[in-house]
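Subset of chains shown; positions unchanged.
Going in written order, the chains are labelled A, B, C and D, and every chain counts its residues from 1.
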Amino acid sequence: MSIWEYANPKKFLRSTERVLPPLWLGSAVLITGGLIWGFFFTPDDYRQGATVKIIYLHVPSALMAINAWFMMLVASLIWVIRRHHVSALAARAAAPVGLVMTLIALLTGAIWGQPMWGTWWAWDPRLTSFLVLFLFYLGYIALWQAIDDPDTAADLTSILCLVGSVFAVLSRYAVNFWNQGLHQGASLSLDKEENVADVFAYPLYVCMAGFILLFIVLVLYRTGTEIRARRMSALLARERMSE
Amino acid sequence: MMPDLGKYGDTVLSAYGVSLLLLLVLLVLTLRRGAKVRAALRDVEHRVGRNG
Amino acid sequence: MIALLIRDLQLAFRAGGGFGLGLAFFLIVTVMVPFAVGPDAAGLAVIAPGVLWLGALLACLLSLDRLLSLDWEDGSLDLLATAPLPLEGVLSIKALAHWLTTGLPLVLAAPVLGVLLHLPAAGYIWIMVSLLIGTPALSVIGTFGAALTVGLKRGGLLLSLLVMPLYVPTLIFGAEAARRGALGLAGETPLLMLAGITLGTIALLPFASAAVLRVNLR
Amino acid sequence: MIEVRDLGVSRGAVPVLRGVGFSVSAGEALILQGPNGSGKTTLLRTLAGLQPPLCGEIRGDPEDCAYAAHADGVKLTLTVAENLEFWARVFGVTGIARALTGFDLEALQDRVAGGLSAGQRRRLSLARLMVTGRRLWILDEPTVSLDAASVQLFASAVRAHLRGGGAAIMATHIDLGIEGRVLDLAPFKARLSQSDADDGGFL
C-alpha cells in the first residue's frame, strides 16, 4: 500500500483515530518520565550546578524547533509537487507547534544564560539564528491567517516556506560571519558534547524521544482538526448551493 | 523529595515553569479547537444528512 | 459611538484585521538594529531606550495607514459622515481603537524587547511608563495625519512624512525620560512634559482632524 | 422635504451645474438623468451635505438624508447581519429583520460580506437604507449590477418608503420601474461663467 493513500482526508482521519491514543500515552509517559528522571534523579554538574537540569527542556525543544520547520518544508514541497491537501494542512498544523518549541528554547536558554553567562541574552550566532527562525514562523503563520481561500493560502505559504528556507540558511551563515567579525561573545559560545556526561545524557535522550513523539501527536491531531474544519466548510458550501 | 537546587532554585524552577506552561497552553488550545471543530462538524453533518 | 468602537475592534481581530502586526513589526525592527549596528552589548545598552521608542513610533506610524483609508475606500466614511455622530467623536473613537489595538500591546511588549537590547535594569519601568503615557499622543496625532491623507491612493509613505515631524516632541520627551531612567537619573520632568503633550493633543487635535476630514470628503 | 433653488455645484474647482432648482415633498421620488459627466454624482453629494454648494440654496434638514454612494460601504470581513446591525446602532434604530426581508438577504445573513457577488453586495448596501430611519433617500445609480428580480425588490422597497411618508432622489441611466418625476440635468450644465466670483477671481 502506498503512503500516498493517507493523503486522502478520510483515510487519514480513520487511521490517525486509531494510532493517536497510544501516541498520546507514549509521549506523556516519555516526557514525564524523562523530566522526572532528569529533575529528581541526576546529580548537579560540577560547573553548572543545578542549572544543568534545564537541558532536559532546552535541547529537546531546540531540536523540535528546527525539525518542525524542516517538516513544514517537506510538506510544502509535497503540496507544491503533488497537491495533496493533507500535506498542506499538516504544514499549517505544525507551524504553531514549531513556534511554541522555538519560544521554549529561547526562554529556557535565556533563563539559563542569566546564571551561566551573567546575561539574559547575547547576540551569539546560534541564539540569533533562533530568533530569526522565530520571525520566520511568525510570518508564515500570519500569512496563513490573512488569506481566506484555503487553496490560495496553501499555495502562497508553501512557496513562502521554500523561499524562506533558503533565506534562513543564508541568514545562518550571515549571522555567523557577523558576530565572529568583531570577535565578540566567543567566550559565550555553547560548548557541545564536552558537558554532557552519560548521567545527563540518558534522561536527555528520553526527553528528546518524548518531545519528538509529542510533536508527532500534536501535528497529527491538529491536522485532523484542520481536515474537519475544511470538511465543514465544504459541507456548508454544498448546502448553500443546494438552496 | 525535592532535590536541593542550591542557589539556582529560582532559575531551574522558572525554566520548568515557563516551559510546562507554554506546552500546556499549546495543548489546551489544540484540544479545545479540536473539540469545537469536531462538535461543529457533527452538527453540520447531522443537518446536511437530514436535508439532503 | 460605542457601536463604532466595538466594530473597529471586531474588524481588527477578524482575519486580516491587522491586530498583532504592529507588535510583530516592533519586534522585527528591534531585532534588526543589532544586525545593523553590531552585536556589542555595551553599545546596545546605550541606545536601547532610544531604539525602543523609535521602534514603537514606527510601528504606530505604519498602522496608521489602515486607520481611515479602509473606511474611505469602501465608502463607509462617506456614510459615517452623514450619520448622526459628530465627526470629532468618530475620529476620537477611531484613535482610541487604534491605541487599544496598537499602542497598548507595544507598551506591554517593550520590556521583553528590552532584554534583547541589554536595557539596564533600572530602565524597564521607565520605558513602560513613558510609552504608556506617550503612545496615546501618537495615535491621536496619527489620526490627524490619516485624515489629511485619506483621499490619496496608497498614501502610506506620504502619511509617514507628514506625521513624523509632528511626532518629534513626543519622541524627544519620551525617549529622554526613558534614557534618564535607564541611566538611573530622575526622569520626572520629561515625563510631565510628555503627559502634557498627550493631554493637549487628546483635547484639541480631534477638532483639527475633523475639519481636515470634512475638506477631504468634499 | 427638500427644496433647492438656483443651485450651482462644482467638482475640483470646476463648476459643473448651475441654476438647478426643484423640490421634493413627502411621498415623492425624483429621478435625475443626464449623460455621463453631466454632474449627477456631484449634485447628490452636495444634497447629502458632503460638499458645500457653489451658490444657491438648499432648504431641508441634512440630518434627514440617507446617502447611498456608488461605493458600497460594506465591511468585507463582517457578516451581512453584522454590517446591518452596526448601521442600525449608529442610527439608533432597532431591528434589522425588515431590511433583511426587504432585500431577500435572510439566507445570506450569516455569510461574510467578502464572499458575496457584486449584485448581492449591492443588495446589502441598499438594505442599509432601511435601518437608517431617515426620510429622504439619496441614491447614486442604485441598481448597478442588480439582476431583474433584485431591481424589482429595490423598486418595491422604494415604493414602500414613499408610501410611509418618505422621499427619494436618485440618479440613474436605466429605467428603474419607479414612478416619479424625471429631471434631466443636461440643460443645467455650467457654461462659461458669467461672474468673476466663481474661481476666487482668477477668471
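Simple rule for what comes next: contacts are C-beta pairs under 8 Å (C-beta built on N, C-alpha and C of every residue); 3 or more make two chains touch, one makes a residue touch a chain.
Please read these numbers as outputs of a predicted model, since none were measured by experiment.
Undergrad: So how many copies of each protein chain are actually in this file?
TA: A x1, B x1, C x2, D x2
FYI, only the chains that are shown with their structure count from here on.
Undergrad: On a C-alpha centroid basis, what's the spacing between chain B and chain D, in Å?
TA: Centres of chain B and chain D (C-alpha means) sit 52 Å apart.
Undergrad: Starting from the mean Cα coordinates of chain A and chain C, work out the distance between those two points in Å.
TA: Using C-alpha averages as centres, the distance is 33 Å.
Undergrad: Using mean CA coordinates as chain centres, what's the gap between chain A and chain D in Å?
TA: Going by mean C-alpha positions, chain A sits 55 Å from chain D.
Undergrad: Among the residues of chain D, pick out those that touch two or more other chains and give their numbers.
TA: none
Undergrad: Quick one: which bits of chain A touch chain C in the complex? Just the residue numbers, please.
TA: Touching chain C: residues 110, 119-123, 128, 131-132, 135, 138-139, 142, 145-148, 178-179, 182, 184-185 of chain A.
Undergrad: For a test of understanding, state which residues of chain A touch chain B in their complex under the given definition.
TA: Against chain B, chain A makes touches at 35, 39-40, 44, 49-51, 53-54, 57-58, 61, 96-97, 100, 103-104, 107-108, 111-112, 114-115, 214, 218, 221-222, 224-225, 228-229, 231-232, 235-236, 238-239, 242.
Undergrad: For the complex, which residues does chain C have touching chain A?
TA: It comes out as residues 15-16, 20-21, 24, 27-28, 31, 34-35, 38-41, 115-116, 118.
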